[in-house]
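Showing just some of the chains, left in place.
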Amino acid sequence: MEQKVAVFRKEHFNAAHRLFHAAWSDEKNKQVFGACANPNYHGHNYELVVQVNGIPDPITGFVINTKTLSEIVDQEVKSKFDHKNLNLDTQEFKDLNPTAENIAIVIYNLIRPRISNHLDLKIRLYETERNFVDYPA
Amino acid sequence: MEQKVAVFRKEHFNAAHRLFHAAWSDEKNKQVFGACANPNYHGHNYELVVQVNGIPDPITGFVINTKTLSEIVDQEVKSKFDHKNLNLDTQEFKDLNPTAENIAIVIYNLIRPRISNHLDLKIRLYETERNFVDYPA
């Protein structure tokens, strides 16, 4: 039985965000989210790694062309989030706290429809070099 | 069904160590462990990545606050190992060879009690940029 290969494409985008829960007081938000609750926002250089698993095509040797994968990320993710304020400029985070966890889930859901059903998808998102997430785990 | 998100926090500590088996001759130790058996120790900048998997909290959007995770590493790992001689200054490696494999297992066991039962834990430890381990695999 053939085994799948995982193909990874790394992209990046820069964005501002703020972590807070609208129903909480400023004090409570600061207590839970610390400096990330700053009402005027802060920001990150997000590094995004998109992983697609499948059997390589016997002719091309590709699971998926990384150029295609890069274009999908441009269209579905970077056009929406790059050089944006995630809280103010996007539909996705109007009522959803833009934690790394939630951003990764949102990106997964944006890209999933663009990837063939027989391929698996996984997202890694670096908020900083020291804080990052995978979805699904 | 909701899928888990993996949250990663990267920390580092510097330590001296020596690889050897007390019951072996110097020659045998040098043969098996090479320069790592040097009786006067050598050392590393250890990079530690702690991974915690779970379902994000619907309010905060966090699986676990990386600030909390960082504090747990400070208290359970860095306070014990940072700027220390692993062979001489720690209980954990008094009779256990401080290979990357064993250090990762020890760190897992130190951190595991501090993480909620419904969350999974995994440790990655870089001894150098080119030699590293995961536990559990």
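Chains here go by letter, A and B, matching the order in which they are written, and residues are numbered from 1 within each.
Throughout what follows, a residue touches a chain if its C-beta (ideal position, glycine included) is under 8 Å from a C-beta of that chain, and two chains touch if they have at least 3 such contacts.
This is a predicted model, so every value here is computed, not measured.
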Please state: how many copies of the shared sequence does the complete assembly contain, given 2 in place?
6
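Please note the rule applied: only the chains that are shown with their structure count from here on.
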Chain centre separation in whole Å, for subunit B relative to subunit A (CA means)
28
Interface with subunit A, subunit B side, in the complex: residues 3-11, 53-54, 56, 59-63, 65-67, 120
Quick check: in the complex, which residue numbers of subunit A touch subunit B?
19, 21, 32-34, 96-102, 104-105, 129-137
